[in-house]
Structure formats: C-alpha cells, structure tokens
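Note that one protein chain of the assembly has been removed; the remaining protein chains are unaltered in position.
Order as written gives the chain letters A, B, C, D and E; numbering starts at 1 within each chain.
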Amino acid sequence: MRPSGRELNELRPISIETNVTRHAEGSCLIKMGDTHVLCTASIDAKVPPFMKNSGLGWVTAEYGMLPRATHTRMNREAKRGQSGRTQEIQRLIGRSLRAGVDRVALGERQITIDCDVIQADGGTRCASITGGWVALRLAVNKLMKAGDVISDPLLDPVAAVSCGIYAGQPVLDLDYPEDSEAGVDGNFVMTGSGRLIEVQMSAEGATFSRDQMSQLLDLAELGRAKLVEAQKTAAA
Amino acid sequence: MRPSGRELNELRPISIETNVTRHAEGSCLIKMGDTHVLCTASIDAKVPPFMKNSGLGWVTAEYGMLPRATHTRMNREAKRGQSGRTQEIQRLIGRSLRAGVDRVALGERQITIDCDVIQADGGTRCASITGGWVALRLAVNKLMKAGDVISDPLLDPVAAVSCGIYAGQPVLDLDYPEDSEAGVDGNFVMTGSGRLIEVQMSAEGATFSRDQMSQLLDLAELGRAKLVEAQKTAAA
Amino acid sequence: MRPSGRELNELRPISIETNVTRHAEGSCLIKMGDTHVLCTASIDAKVPPFMKNSGLGWVTAEYGMLPRATHTRMNREAKRGQSGRTQEIQRLIGRSLRAGVDRVALGERQITIDCDVIQADGGTRCASITGGWVALRLAVNKLMKAGDVISDPLLDPVAAVSCGIYAGQPVLDLDYPEDSEAGVDGNFVMTGSGRLIEVQMSAEGATFSRDQMSQLLDLAELGRAKLVEAQKTAAA
Amino acid sequence: MRPSGRELNELRPISIETNVTRHAEGSCLIKMGDTHVLCTASIDAKVPPFMKNSGLGWVTAEYGMLPRATHTRMNREAKRGQSGRTQEIQRLIGRSLRAGVDRVALGERQITIDCDVIQADGGTRCASITGGWVALRLAVNKLMKAGDVISDPLLDPVAAVSCGIYAGQPVLDLDYPEDSEAGVDGNFVMTGSGRLIEVQMSAEGATFSRDQMSQLLDLAELGRAKLVEAQKTAAA
Amino acid sequence: MRPSGRELNELRPISIETNVTRHAEGSCLIKMGDTHVLCTASIDAKVPPFMKNSGLGWVTAEYGMLPRATHTRMNREAKRGQSGRTQEIQRLIGRSLRAGVDRVALGERQITIDCDVIQADGGTRCASITGGWVALRLAVNKLMKAGDVISDPLLDPVAAVSCGIYAGQPVLDLDYPEDSEAGVDGNFVMTGSGRLIEVQMSAEGATFSRDQMSQLLDLAELGRAKLVEAQKTAAA
Partner (left out) sequence: MRPSGRELNELRPISIETNVTRHAEGSCLIKMGDTHVLCTASIDAKVPPFMKNSGLGWVTAEYGMLPRATHTRMNREAKRGQSGRTQEIQRLIGRSLRAGVDRVALGERQITIDCDVIQADGGTRCASITGGWVALRLAVNKLMKAGDVISDPLLDPVAAVSCGIYAGQPVLDLDYPEDSEAGVDGNFVMTGSGRLIEVQMSAEGATFSRDQMSQLLDLAELGRAKLVEAQKTAAA
C-alpha cells in the first residue's frame, strides 16, 4: 500500500489555476497534491547573442525552490549560488518545452519560463514541466491575439510525470515519502499525442530490468493522458 | 489625485491569509493591494556560532523576489548573487522584528523569517515586516503550545508602512506608480503601541523639511493602527 | 557623562586636510576625532550604460575599510567580497551626495567618490559623506576652472552626522564606545541650508518615541552647522 | 552510412591502458576512438560529514575537460566555475558507479573518481563511467591486497554507452559528428550482467517512440557486452 | 647524494612527444622525469580588447593541475577557483614565451598555450615553459605553412629549468623530494642563445649569497643547453 492510500496507477489530485500574477505574460499555479509550483512565462524581444538574426525563437527555463518549501529549511540559493541539481532541473525543463515548439513560427523572441516551488512534496521537476507548458501556452496565446505571431508555434502539449519502484511495486507519480524510499525512479516527458521527449530512469544503490522499465512506461502513459487533459482545460 | 484613486491617508486593501504552507512552523500570504509576499517562519534549535551557550534566542530574516514579480523580468538572484538592495532589506526586516522580541524568553533557538515577494507593486519591505511578524507570532504560538517556551517572547506587534511626497502631497502606503515618481519617501517601522523602531527617510534628487517629515510620521501612525489590527485578526 | 568627556551636544574635533593625494581630481582626509577617512573624487568621461546620451551627469560612491582600521583586525573585503553593510553604506553615500547635485549642469560625466576608512572610531559613514562632499567640490572646481562645466552643479553642501540615545541621554556624534552601547541611533544627512536628505533612525533591541526623535534632530542641526562651516573652510 | 564508416551496431575501437599515473591508487586512460579520458581513483580515509560514523563507504566522481580537448578551445572551468553540464555529468558518474558498490563491504572510506577528458569526440560521459569503473576496480584491489577490505565491495562491473537516432537510423556509440546531428540520443548505464542502472534519453527539437527506444536499448546491450569484456581484460 | 642518484648537474630524462592531441594547432607531452605536462597551442583570430586594431599579436598561457597529479589528491580548481599560485605560474609562462616572440611578425592574432600537469614531481612551471614553447613552435609552423604568417615570429627558443641548494649543495633540476627540502630554489628562463628572460630565486626560512646565486646560474646554463636541444629535436 502507498503511504497516501492511492492506487498504484493513481495520480495525485491535479489543479492548475491560471493567470495568478498580473505582470507575467502567462502564469499558473500547478498543484500535484502537496507539490505547488508557480510557473510564469516572460516574453522578451531579445534572444541569446548566438541566436541573433537567426529568425528563430528560443524557450528557456529557470527553476528555484523557496527555502521553506521543504520539510526542513534549506539554504537560500541566492546566498550560496545555484546547486548542480537546480541547474540540471532547469536545463531539463527548457529542453522538454522546446521539443514542443516550432521555433520558426515563434519568431525571433525568447520566452523564459520561471518555475518556483512554493511547497514541495516530490515530483517538482515534472510539475514544473506540466505547469510550465500552460504558462507558455498562455503567453503564446497573447502573442497570437496581438498578431505578433501568426501560425501557432506550439505543436503539441508537453507534460511530465514520475514513476518508480516503491516497496517492490511500480507506482505512478511518487510523492516525497515514496520518492525518498524508492531505489529506482524515473521522469517521463511526453507530448500530448504520446511521443517521448525525455526518459530519465535512475537507480540509487539498486538496478532494474527492462521489464520493470516497460511497466513504468505503461504507468507514465496513463498519467500523461490525465495531465494533458488538465493542461487543456486550464489553458482553454 | 493618486493614480489608484485612494485618499491621501488611505492604505491599500490588506489581506493576511495564514498557514499557507504545510511545512513552515508559521506562515502567511500578506497582500497589500497588488503587493503579495509569502512569509514563513522556520524554527531551528541551532543559533549562530557567536551566540552559542548564551541562552539567548535570535530572529533573522531573508528576503527575495521571484524573477517575474515585477513588470519586466529581473535576473534571478540565485544566478547572480544577492544584490546590495536585497541585503539591505533583509537586514532591516531582521532588525525590525528583533526589536519586538524578548530574547531571553525565546530561549536559545533561532527563528528565520523568509519573505518572498510573489508579486510586487511597491512597499515590499514594509509588507515583509508586517507579514513576517504574523509568521513569527504563529511559530511562537506553536512553541508555547508545545511548552518549549513558557512566557511570551513577543512583546508587541511590529508593523511597517511607507509614506512619501507624491505630486507635492504627503501620501500613505505608496504603490509602484507613486513610488517611482516620489522624490521623497520613507519607511516607518512601529510597535503595536506606537513606539518607533526604525525610520528611513530618503530623498533622491530632492530634499525635505522637518515639517514634511512630521506630516509623513502622522500618516504612518494612521497606517500602523490599521496594520496592527489586521495582524491581530490574522494571528488570532 | 560621555566616555570622551564631551558635552551632550559637542562634536568631536573636526579636521579636513585637502589635496592629500596627487592623482585624484579632488581629495581630502577627514578626521572626526579618531575616525579618519580618505575621500577621493575621480572624474570619468563615461557614465553608466543606462545613462548614455542622456546629457545627465552621475555621482556614485564606494566605501571600504582597511582591515586594521578597527580594534581587532577584520577580514579583507577584497578576499571575501563586499558585505551587505558595506554595500548599504556606499549606496547611502552616493544617494546623499547626488541630492546636492544639478545633474544637468554637471553634464554627461561620472564622478566616483571613494571613501576609505584608515582608522575607525564610530560614525564612518557620516564622515564619508561630509568628506566626500569636499572631494566632490574640489573635483568640480577643477572642471569649472578648465571650462568643462559652466554653471556650478553643486547646489548646496551635503553633510552628515550621527546622534543617538546613550545612557538614556540624547547625544551628538557618537564615537565607537557610545555607538556600541546605544540602543537607538540615527544618521542625519542635511544640506548646508538645513534641508533633510536622509534620516535613518534605528533601534536594536529597543524602541523610541517621537519626542526622542525630535531631540536627536535638534542635535543633528547643531552638528550640521559646524560641519558645513568646516567643509566650506576646507574647500575654500 | 555513418561518417566513420562503422556499422550501425559497431563500437569505436576501445583501448584501456591501466596504471598510467604513479600517484593514484587506481588509474587508466580509456580511449573510445578519438575520445580519451584519464580516470584516477583516490582513496581517502575521510567520508563526507553526514556519513561519519555510519560505517558505510562512499564513491563520488568529478569530471573535467581540458580547454583544448575540443575542436575549438573552451574557456577553462577553473576560471569561470563549473558549468551546469559539468555538474550534471559528474553527478551521473558518481551515481552510476555507486550502483555497483556494496557500501558496507567498502567500509567507512571515500573513493573519488576523477575523469578528465584529454581529447573529446563525443561520448565523454560514457567513457568516463566505463573507465572510472576500471580505476575503481584497481583501487579496491589495492585495498583488498593490503587487507583493509575483506570481502569484495564491487558486485558487478558498471559500463556505459550512448546510442541515438542518426540520419533516421538507430546507431551505437555516437561520435561527435553524429552526436551533433542526432535529434535523439541516450546514455545507458548497465551492470556486467545486463541490469540497468541509468537510462537517459533525450530529444532536442524532436520526439521519439517507444519502439525507437527499444531499438536503442537493444544496441546498448550489444555495446555493454563488449565494454565489460574490455574492462575485465584491462583490470585483470 | 641526491635522492634520485643523479649527479649535481644532471637533468632528469627529457622526453617531448609532439602532436599528441588532434584538435590543437600545436601540442606536446613533455616529461621531465616523473613530471608530465600536456601543452597545447590554440590559435584564435581574436586578440584581447585593448589590443584590437594594433596589428600586434599576443601569446598568453593558462596552467592547471589534474586533482590527482600529486601525491595526495588536491581539490579541483574548477570547484574552488584558481589559487594565487596557479595565477602566478600562468602569468610567468605567458611572460616568458612572449619574450621570444616578434609580435609584429605574428600579426593580430592570439595564441593560447594551455599547460596541464598530468603528473607532478617538481618543476612543473619550468616543464610548462619548455613544452609550451614546442607547442607554440608547431602552431606557428602551421600558420607559416598556410601563408598566414610570412616571416618567422619566433626569434629564439625559450626554455626553463629550476636549480636550488639541496643538502648544502647546488643542484640542477629539482624533483619533488628535493624541492620540498630545499631552503633556496630558483627558476631560470632563458633563450636558446643563453640570454636571460626571467630569474626567480626565492628562499623560504633561509637566505643565500651572491656566490651561491652564481653557482645556480652556472647550473642553469648547463641545463638550458640540453633543453633547447630537446626542443629543437622535437619540433624539427
């Protein structure tokens, strides 16, 4: 049995509240159970230097966690610099979202997705990708409404979910108590139509078989369908 | 006339929602109009090294702003380090809150107040102090309920408000459009009973008279009364 | 009684020696008792990027303390980076001096005031402002003599002094023994004609009343008159 | 056809030269074609603070690239700090190697694996893991020979290989010309007996199907067998 | 007797293997006994900003040591930043090599010499200069063969060797066991024709006479002749 009482293939309750801050071009507060992430999209006319005059757009992401988003307070990254883990996560979010973007259609501009974890209970990078796409969708809508972008550069939604082996069982959408016990876990980033963008499976002090990997992918597909539904409802 | 249509001596609408995150020992989301700050209090058994075995408690504060809390996106401080402005603000918050604490009664422990600006529209340091005190109050309540602290170390509420000369008129609680125009502004930190803790009046490209200073202090006292009322209601 | 034997409203002996270094466009060594600060003014044809082609001048300041300016040796900031306190002080010095400058008359150039504390005995930020203005005055004189600046951009002297409540009494110009004991102290920056530029009153583990604030302001005005006189004599 | 003329399922020539530096407790120079990585293992009696007195051992890794290991010279990380990519890679190497270690049998000591890329032609992180295991094996042999460790803490070899979709075809062990073109690639870390430790599949500006993923895994298993053979020969 | 059994005026065995990496425009692996340094030369069309449009070339150097080049593992400089010692050494290497360069003949381009110590046994800075010149020679040959440079900008070889007082005796080319005991040692950088470029003699907890200095210079001249021979053979 899972600590939360959920079924093995059951997501946590999802909620995606949009337009939660007045300055960002797109924003949402995504809640996957007790994991809450504020995602904002900021449009900038300037692209990174190496991309100038390419005519191509760029989507990038930054990730942070408030010091007391966690059970015990962590040091503030503004004081000690970004950890390797933080940089790894924000590179993943940016790469994942870009997989769903037609950079020609976007035109030469940059959209920065900020994902700030207000409260953490496992799965923050997946929630950031799922919520980040909604913020991106809303910002792109604004560009299209203003006529700055003509054909929709967002090809397909991008969503992510974690799965892992907990107490010997494959489970969907690990929360913190599961995540801290699981010897094997993975993050699966997928498109709305079920294509894969990123698969990150990792064992700490353990190993896994190809069969187990297959079971986790099955679970991830189940989760993906529900997440994409929630994204579409939120961004409608 | 003020851009918001407020009276000269009118605060923005105040809202203080408590217990907004499940991990912190005390927390609130304070809204002064469109300025929204998440304040959390974290209790730690350890005090800073120079205070060890003194028997005295310590209250300290850290301050941050999400990159898109502002009209245009700012660089993330975790990437570039804390600015001088940020350090100045968090030193002010800590000093202000300590003025209302009996450090003997608190006992040898540290409470860290994190003030993270979710959305900014002027007056973020004042909102941080006012909301920070509520988070502190709730965390101290928890210590007292648990019997870890016997006599109440919080002597009196601590609240803060800004005033300034806008379009030649003294006004209370400046919002961003006012703040960016005002040649003179000040932050006033006061106790519940009206004693002063900190007065910071500052002119940029201008000067002010003692009379004007007196008028701003009068306004600040008006504001303080309302803020303390809101603190007491929230923390009740 | 004050540790130094001074009257409550008595400044420390002031001395301002000018042209103490051969390279700077303006310089002085200001001594407020045992607090000695070397102030230099450096003229640069370049202004900060955001000000380019504005036609406006800029005055900025930097502050430092030699490692053994203090009773016990402090770590060198060049090794550990500028502290929050240092940044806060240099922002204050710059803001204060700019309040006395007509930026149009100055023309598009930058003057940097470096204030380096050779020996510290309390009140270093106030001495830096008072001495910094003299260095600025001398550098501007040079610009005017050379015909690079036509009408005098320095409207009025800018001087600063600290006051505080020491042993229950309001005292003027705190030295280190007083400063380290005072529960309440303040820094007052004023123009030659008595207008206020910056008021920073602060209590650590204490509070103060409006009456006490008024008494400190009265003292500050007394001190200001003497300081401005010394500035004028020095820069004559 | 692949730029190198290799078959789709053909590894580059492997060479693992051991004991290449006289100071390290274990070392090898691994060459996967034109990718050359120097791997050293350093034994330290001290473990990280949080592990002290746990009786458990620790294996960690650091990764670097000489500035001119690449086609055009890169900035030296000692001057600009470790990039997010570098930190991500060294975390992967450490995690991968630990999956093959019995930390109780290792005893309370730390082994640091340094992987420094002398020449780069794609696949440096995989070569680092494969070569890093050989350095680890040699260092552990030394501990066992000295009687400091009794039962072998290395359960099974750990090796890694990349695969990707190049010109529409699944290929094994991408070199730089392939890597820079491939829209999808992955790194597969496996044990000697074929269990999975880490799977990292990633698309940049593309997506992939589960079938493609399966094909890449098939290739990776082929590669793994050859790599483990080379490891065993080298460390014999 | 010297720990290595060498004569007082005997160099360690020298080996200079060229073209050891495929990307660099010039490269060698120099071995002075157990001290092994990889030297690469990278040509860049861009010179430092302050030299732009001067028509003059520039040669600069960077130096590093792999963490386990030494008896016990050192911290990685990419993690903690370059030490003062590292910066001092790389400034010396650059200055030394520039003394042998006709910057007009080189033309407006920069050549960066990277010297990375693979294994250390004393004398790494001297080996870096001697090997660095070979890498520079090979890169310049490439420029001349391509017709990018017409007249040879390398006037004369540049080589370096250390000498010191070990156990009361002047000795040539100190290895680590000698270096860590010697109270006086020096580095001598010379041209192929025996002119001096840099002399750095240094005593730690000791002093030396002019006579001793003369004896060390005599030894250095002996060593220089052999080193330049080896350079010429290698770069032929």
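We adopt the following convention: contacts are C-beta pairs under 8 Å (C-beta built on N, C-alpha and C of every residue); 3 or more make two chains touch, one makes a residue touch a chain.
Nothing here was measured: the structure is a model prediction, and the numbers come from that model.
Every visible chain touched by the undisplayed chain in the complete complex is listed here: C, E.
Only one residue from C:Q119, C:N141 or C:Q215 touches the chain missing from this view: C:Q119.
The residue touching the chain not shown here, chosen from E:L8, E:M74 or E:M201, is E:M201. Checked against the hidden chain, the listed residues C:E62, C:D156, C:D173 or C:E198 yield one contact partner: C:E62.
Contact between chain E and the absent chain runs through residues 82, 84-85, 87-88, 90-91, 95, 98-99, 103, 186, 191, 195-210, 213, 217.
Within the complete assembly, residues 21-24, 27, 34, 38, 40, 42, 44, 62, 64, 66-73, 76-79, 81-82, 86, 112, 114, 116, 118-119 of chain C touch the chain that is not shown.
Going forward, only the chains that are shown with their structure count from here on.
One inter-chain figure worth recording: chain C and chain E are separated by 51 Å, centre to centre, where each centre is the mean of the chain's CA atoms.
Computed from the mean C-alpha positions, the centre of chain C lies at a distance of 59 Å from the centre of chain D.
Residues of chain E found to touch two or more other chains are absent. Viewed as a network of touching protein chains, the structure reduces to a simple linear path.
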